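Of the protein chains in this complex, one is absent; all others appear in place.
Presenting chain A:
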Amino acid sequence: MIGVGGSDWKHYVRKKSHVVRRRIRKGIPDCLRGLVWQLISGSRDLLLMNPGVYEQLVIYETSASELDIIRDISRTFPSHVFYQQRHGPGQRSLYNVLKAYSVYDRDVGYVQGMGFLAGLLLLYMSEEDAFWLLVALLKGAIHAPMEGLYQPGLPLVQEYLRRFEQLVKEYLPNLGEHFSQEMINPSMYASQWFITVYSYSFPFPLALRIWDVFLYEGVKVVFQIGLALLRFCHDDLIKLPFEKLLHALKNFPDEAMNPDTLLPLAFSIKVSKRLEELKGEHEKKNERSLLQLSMPISSSNLPIQKPSAVE
């Protein structure tokens, strides 16, 4: 199915995409994970098309974010054995990848949270591979670009949180109502879900399974997992007042974190169509407000608008 170094992959994925999807949803075997991630994200092509670029970025360029990156290196997966050793190979690779990216895309630079993405990738591939996968994700090689999660103003975080809140209201109306009564909004518990694609605080076995699907199917699964968690814990959450509720939303029970329960539940929640519509609605609204912004200037010159005012 994959072939040597992924040579048969493209052919297979075109012919049998539903088979690939089904298999990926069951979890990519750990020994193949690194390679498959690079194939399904499109990063392998970027790597092959840009020989020597990574080395150039790491060795010859300087980044304005270097100190920020260094400050966070020991605060990224601090209890993982690969990143524990101060200035050890894990921490060095992490630094190099983040620095290279901050040079490659100076508009994004380095933003807290990116370290968790890079840190997760580096457990399965080389620095250079991890760098290009990061590029593939942020620049949108296959799916919608993620760079808006990290650009100034974090526009995509705000947009995703808005859409998630709407989905909660529609798919879990009682819980959605309870959230609004308790004044809970998704920025209080779900920012990390989107910014780090569940790599920040979720157990690795679950995070990896989410990433398998995320890289193949796109950001949709981040919404699905979020909704699945809320649905799984629905009956408990709906009874809790503000503080306990917030605590529960940051500390889901172990049963909820089991990938073999949570993922099937997540896939059963169909969100693609609604997500697209919500995106459209927002864009329309934005256009309208842009229109309104320009309105007062032109309307004052338009006698048709207020005929009585024209003499």
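As a convention for this text, a residue touches a chain if its C-beta (ideal position, glycine included) is under 8 Å from a C-beta of that chain, and two chains touch if they have at least 3 such contacts; residues count from 1.
To be clear about the criterion, contacts and distances are computed from a predicted model.
The subunit not displayed here is recorded in UniProt as "Ras-related protein Rab11C", chosen from "U6 snRNA-associated Sm-like protein LSm1", "WGS project CCBQ000000000 data, contig 00102", "Ras-related protein Rab11C" or "Proteasome subunit beta". Among A:Arg75, A:Arg106, A:Lys239 or A:Lys270, only A:Arg75 touches the chain that is left out of the view. When the omitted chain is restored, the residue from A:Gln112, A:Ser126 or A:Asn258 that touches it is A:Gln112. Interface with the hidden chain, as seen from chain A, comprises residues 68, 71-72, 74-79, 84, 111-113, 115-116, 150, 152-154, 157-158, 187-188, 191-192, 195-196, 200-201, 243, 246, 250.
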